[in-house]
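This is the structure I want to talk about, given as structure tokens.
Excluded from the complex is one protein chain; the other protein chains are retained at their positions.
The chains carry the letters A, B, C, D, E, F and G, assigned in the order they are written, with residues numbered from 1 in each.
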Amino acid sequence: MSTQQDELAALLDAYREGTLERDAALSGIRAAFFQDLQHSTIDHDRRRRTGAAEVIYGQHKTPQQIADTFAALAETGGNVLATRVSPEAYELVESRVARAAYHRDAELVMLKQNAPDPAPTQIAVVTAGTSDYRVAEEAALTAEFYDSPVIRVSDVGVAGLHRLLSRIDTIRTARVVVVVAGMEGALPSVIGGLVDKPVIAVPTSVGYGAAFDGVAALLGMLTSCASGVGVVNIDNGFGAGFLANMINRL
Amino acid sequence: MSTQQDELAALLDAYREGTLERDAALSGIRAAFFQDLQHSTIDHDRRRRTGAAEVIYGQHKTPQQIADTFAALAETGGNVLATRVSPEAYELVESRVARAAYHRDAELVMLKQNAPDPAPTQIAVVTAGTSDYRVAEEAALTAEFYDSPVIRVSDVGVAGLHRLLSRIDTIRTARVVVVVAGMEGALPSVIGGLVDKPVIAVPTSVGYGAAFDGVAALLGMLTSCASGVGVVNIDNGFGAGFLANMINRL
Amino acid sequence: MSTQQDELAALLDAYREGTLERDAALSGIRAAFFQDLQHSTIDHDRRRRTGAAEVIYGQHKTPQQIADTFAALAETGGNVLATRVSPEAYELVESRVARAAYHRDAELVMLKQNAPDPAPTQIAVVTAGTSDYRVAEEAALTAEFYDSPVIRVSDVGVAGLHRLLSRIDTIRTARVVVVVAGMEGALPSVIGGLVDKPVIAVPTSVGYGAAFDGVAALLGMLTSCASGVGVVNIDNGFGAGFLANMINRL
Amino acid sequence: MSTQQDELAALLDAYREGTLERDAALSGIRAAFFQDLQHSTIDHDRRRRTGAAEVIYGQHKTPQQIADTFAALAETGGNVLATRVSPEAYELVESRVARAAYHRDAELVMLKQNAPDPAPTQIAVVTAGTSDYRVAEEAALTAEFYDSPVIRVSDVGVAGLHRLLSRIDTIRTARVVVVVAGMEGALPSVIGGLVDKPVIAVPTSVGYGAAFDGVAALLGMLTSCASGVGVVNIDNGFGAGFLANMINRL
Amino acid sequence: MSTQQDELAALLDAYREGTLERDAALSGIRAAFFQDLQHSTIDHDRRRRTGAAEVIYGQHKTPQQIADTFAALAETGGNVLATRVSPEAYELVESRVARAAYHRDAELVMLKQNAPDPAPTQIAVVTAGTSDYRVAEEAALTAEFYDSPVIRVSDVGVAGLHRLLSRIDTIRTARVVVVVAGMEGALPSVIGGLVDKPVIAVPTSVGYGAAFDGVAALLGMLTSCASGVGVVNIDNGFGAGFLANMINRL
Amino acid sequence: MSTQQDELAALLDAYREGTLERDAALSGIRAAFFQDLQHSTIDHDRRRRTGAAEVIYGQHKTPQQIADTFAALAETGGNVLATRVSPEAYELVESRVARAAYHRDAELVMLKQNAPDPAPTQIAVVTAGTSDYRVAEEAALTAEFYDSPVIRVSDVGVAGLHRLLSRIDTIRTARVVVVVAGMEGALPSVIGGLVDKPVIAVPTSVGYGAAFDGVAALLGMLTSCASGVGVVNIDNGFGAGFLANMINRL
Amino acid sequence: MSTQQDELAALLDAYREGTLERDAALSGIRAAFFQDLQHSTIDHDRRRRTGAAEVIYGQHKTPQQIADTFAALAETGGNVLATRVSPEAYELVESRVARAAYHRDAELVMLKQNAPDPAPTQIAVVTAGTSDYRVAEEAALTAEFYDSPVIRVSDVGVAGLHRLLSRIDTIRTARVVVVVAGMEGALPSVIGGLVDKPVIAVPTSVGYGAAFDGVAALLGMLTSCASGVGVVNIDNGFGAGFLANMINRL
Partner (left out) sequence: MSTQQDELAALLDAYREGTLERDAALSGIRAAFFQDLQHSTIDHDRRRRTGAAEVIYGQHKTPQQIADTFAALAETGGNVLATRVSPEAYELVESRVARAAYHRDAELVMLKQNAPDPAPTQIAVVTAGTSDYRVAEEAALTAEFYDSPVIRVSDVGVAGLHRLLSRIDTIRTARVVVVVAGMEGALPSVIGGLVDKPVIAVPTSVGYGAAFDGVAALLGMLTSCASGVGVVNIDNGFGAGFLANMINRL
């Protein structure tokens, strides 16, 4: 907050000293106030360490819109992340920003222009089945985009408990655990009972019939009998990776 | 089917021999045919070994209706089971059939008048939490009513996996496993992955909010990633116990 | 369990005899324990008689993923089953495993490399309408893949009761009955009342409007007034066939 | 329509003859027109034969409101029907209109003051289970209130097909069939396939869990594989009885 | 029923006279009984007047399946109706049965080979908007296929009441009224209040957003404040036309 | 905004003149800014004419909480409105603020301490059935609380169109029309087609079964085929009355 | 109404004077009456100022139907608006009515043939995100079609509050505010708390997973904690623009 306070004080003093008209002072006060709010969503600390990362949600946007925004943000010199970008849209982005890298499996485009600032602790991204891979990669790559190290543990669904148990020590090395699961979405409950760390549960739309495009998994995660579980929207890998990095950096 | 065939043949011969009028023969044929269908739902073998058990669904019925039906069935000399019977309704039943036993926790009334015919193999009834107790008891007592031995394994929800694993060998001794769970209903998936026996999953209405009175558990069980799981209606302990006994006696 | 016990005993003795370091012994104990859990999901008996059948769920997987997994499993010498495989995906599978057979109607690919081990009793797969054919075949072929004989009874929906009644004796010859129905899903209720065997009900997404892609049939089956009915997910022919074989082999 | 035409012609002539002012004529034309619409909902033929039956929907109304309206309608000399009337509300009605008869099971109050005008054909009211009795009686008594003869066939749910088949000839004697069922609501499909008459299906809120207070039965009836079935709202016995009488009198 | 009785009597007499073996007699009795049930769904009277009309539901069927069934039924010499037939499927039908007529708007194929037997009274098919046309034509053409005369009243939605009122006298000439409406589905309530005839309400999937593919209209029709309304499934024009003809011919 | 600008200018000048410390000036700027936002929700014009009306939502509050808040607001000298107040809660309010008036039917408590400022135009509140009365009164009394004249038109549901048409000229005299309806909620569509004024549609929870506590009416109103209709929450009479007054005073 | 009254009076006098037969007079009265109802939906004042604007809802209509109707309405000389018109359909319209203008983003076609009649006050159309653009433009262009000036405020979603606050003074200049938002649909609540004007909330289908195609936004808007909010159907930009203009012109 000190920036705003300083700015307001400078305005006050400039007016007192007569170097600023009253209207200009009033206008400056108003601007300072709003700017404060505006900056609140950007987090200077994070900006500094992650390179002022900006995110573009690609869904519902045309390739042209994505490419235009990406190029504009790239020019500011910071890191840029775009989610849910189709291969066609990426072609257009690449023609504008050659160094933008595409992660086809997760449909993400990334541009990292700032020096990395790795977090000291790591995040585990755990998936129930191979079909949950796209969403899990969206989470993992998002966390990595923000310089949080990620360990991936795949295909440890609850129907094959031995696979999960043989990896549980690895999962326990993480500071926060993202669990991605479709169908009945039971994996966060089991992991929540085995690991004493915050669990971010991501339901996926994997499944058919009574899975109802992820509703079964979503309800299962919300009603989990385990404590310490927070849930994000169906298929929202980005949201999980973002929140995981945020917690990992506390 | 041979009974019906014999009956029809007797009718044919009686008519041929003139000891039966044509109208009476036609009427007898019709009756024999329907009786056959009727008997198909009764299963003489089961009747013989379980004592012609009849079941009264108490829900939506008045105490008077329950007591009347119970008394009528009791007089036929067989076993009688009534589900979802309130203490008030039981009082009325008991005043009519003194030997009828009440299982308050499961809201069941039983009268066993036939010699027991124990099944050689047993059923496991497993519950996730203590709140699932009523439904689990309805399942277990129903199976026992039909003379299937039952082993009960309680409070082994997936968030405390160690409790389940320490009991898994016990569960494996059963021929068929009834799993009762509310909230996210994940237990059948985990057990289905650990036990190579048919699993009958019973969602319960335990939970609040997004549990939606058992819908979360129901969807979780229907979309289970484990194979070998069949699901019954929410809170339908009777249905699970009945089906388990049927499978157990195959 | 004896395998694990033997293994642990051997480890203990090797350590006692000094042929094994303590760390190696501890590591071996850990491995033995997890392996035990792992084996629990495989069922050696079933493996022996069905040829270590492995199942690939094709839905949500690319043709490449399906073909790779199929080929890898085929090389182990056992039987392999893949469900929900499109013709395009099958072409790729076939180019890798020439003997893999495709059941186009059910979208299944099968490879049987072990000597068959037929079950002594049979399963009935009953369908309400011709539109339910794909799901019913998925169930029937799955059961046959595990060497359970199957009798198929088709197009006996409840609005044409005479067709059902004329086939009911055939259905009664089975040890367990799979009933596949869309729309109102009433067939399991009617069959459950006519046959004293376990009924596995499979709702299908056949129908329109208030059928809600199988929800009407699913609810109808869950609330069936008949006893002895277990339900699987909408269109889950595989699950029904798997469970039916499991019960048939008890 | 002729009444309105006559009335308008009389107004025209009166104006022509100068016995009516223009404003009064215009006002009269307007009134005649609206009155025509008003009468359209009353059906003079039905009024004559049923005694201008008026219906009071008791639900959401206070005993006082019900009694007041009932007494007012009774004074017009016609027949009066009130649905969903609690015993408390009936006491108040009876204190005002002593001859009003209460049907406790169906929660109906009836007053018949006109000579009956029996319909020449009859209606069948068929119920799946004894728990559907209240709704079925609401349907049957409503039809009888409008002087349609009713035959009742009870407890012939689809899980006990023999009971239904032994009554099917009775059901076939009706001109229109009302079928009342809760749980999976399969009975109209089966009857629709056996009887070549219009079927009015009434889902009831009987059942629990996935019955969802009648939704399962409602969806089952709407998606029935039988033709010739029209559905009314859950528990709407009155609506079914009213429509059945309307069809019966065509 | 007399046919069956005669048949059974003949069997009895043949056995008495020795011209039939007992096994053959028993087999014949069984067949006669089932045939009776079978015939019950066909209605000889309707068969005679409509030419034993058979219906093929085209949805979920391949063009080949539709064409095969159509051709087979056409050869029996009766009338044939197929619903939900795409233009591609019709081409195949036409190549086999040249005289089959296609109603593109309603996606129906009809073949009439019997002499028409017109019903003496008529059906009104009323639509709220032009977007409901396909479903309304499915209803109207179905009724006409069964030789019920149909009057069509289109585009009289409740937001333009004057259009409805100017056509209400026409609607009143019908014996039964089919009302087709999407969006809020209010038209049956308004017509039910204006016309003293049975109303068959058909919700359509016309609309967007909170129309939920016809759910809003369906709920609106089920909860209609007008009496005398029966509802069929969303977009079920065939069902409405079938039921309307059935009522019209009573 | 001028108030805030003046306040800020005064602060600036005071600081320039040295009568204010810099910290106090900064603190004052902050306060002024927030106060501006705060005032934005109060609307000085409305405050002046309605007496600074404050609203207490009684639902989910204890009688004590309601009474305390009511008394506190009453002491400020303005008008006070409390919605969803039970008779028990009102007793407590009355014991504290004797002049507070209770409208039992609408469960509202009002205290008017300012001189009325009647709006020049009026609002129509139209109801489909007598069961919608409570919600309609909540709307009408709310509008009257804010000094908008209200005309009430009751019991003009769409199944009795003549009643509505005979009142339509009255409805047309209003500047904005609130339409309250349960069950299928069709009335706003019909009125929207007859009146060229904004219609505020209020679904009520009146009805049973497929009315789903107001959902059917809500969906019907949202998908209305009439233009010029805005919808509020189920049973939200207050919201409708508030919005109607707001529009009426534009 | 005076037109109708005059017309009726003329008919009366013509009959009195003998220049009109009674049947012709009766027929004329009937016509006049219905015409009155018909005109009620057209609003002569609005017709005069907006050029008798007619609206074609393009959804569910073929390009041919749209073009035919558009051309027919264009010939009457008034303004014409068509919504949800695809580029293909527009091509056909343009080939018939060359001056018809296409707004590709909003999928609207407009023809303005009357002199504009600008409203003295303006409407604000506010959007939460750029993905809501199509729906917002449908609302804004509709309002402009009816000659209401529109100010657009875009991309001021609640997660970036500073952007909204910096535009709030602009929004406050409007007489009525249309707020368009997908996902959680929170913007109308926030704006409703900041602006003392009627808010018309438009949920959009933007979002994924638990957004359920606009349901989350719809429910959020209906349950808004702000007063003075009316809601239209999901994606119903036209409805919001129409209602906003109606309120703006009061």
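Keep this in mind: a contact is a pair of C-beta atoms (placed from the backbone, for glycine too) under 8 Å apart; a residue touches a chain by one contact, two chains touch by 3 or more.
Everything numeric here is computed off the predicted structure, so don't read it as measured data.
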{"item": "Where the missing chain makes contact, among the chains that are shown", "value": "A, B, C, F, G"}
{"item": "Option touching the unshown chain, where G:Val93, G:Leu194, G:Val232 or G:Met246 are the choices", "value": "G:Leu194"}
{"item": "Residue touching the undisplayed chain, where the options are A:Ala139, A:Val179 or A:Val231", "value": "A:Val231"}
{"item": "Touch with the omitted chain, as defined above, among G:Met183, G:Ile234 or G:Ile247", "value": "G:Met183"}
{"item": "Absent-chain contact - pick from B:Leu161, B:Ala174 or B:Leu187", "value": "B:Leu161"}
{"item": "Interface with the undisplayed chain - residues on chain A", "value": "1, 37, 40-41, 43, 45-46, 55, 165, 168-169, 172, 175-176, 193-198, 200, 218, 222-223, 227-234, 238-239, 242-243, 246-247, 250"}
{"item": "Residues in chain C touching the chain absent from view", "value": "5, 8-9, 12-13, 15-16, 22, 25-26, 29-30, 33"}
{"item": "Residues of chain F in contact with the chain not shown", "value": "34-35, 37-38, 40-41, 59-61, 65, 203, 205, 213-214, 218, 233-236"}
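Methods note: only the chains that are shown with their structure count from here on.
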{"item": "Inter-centroid spacing, chain F versus chain E (mean Cα positions, whole Å)", "value": "50"}
{"item": "Per-residue multi-chain contacts in chain D, two or more chains", "value": "37, 40-41, 159-161, 165, 193-194, 209-211, 218, 222-223, 227, 233-234"}
{"item": "Touching chain combinations (by label order)", "value": "A-B, A-C, A-F, A-G, B-C, B-D, B-E, C-D, C-E, D-E, D-F, D-G, E-F, E-G, F-G"}
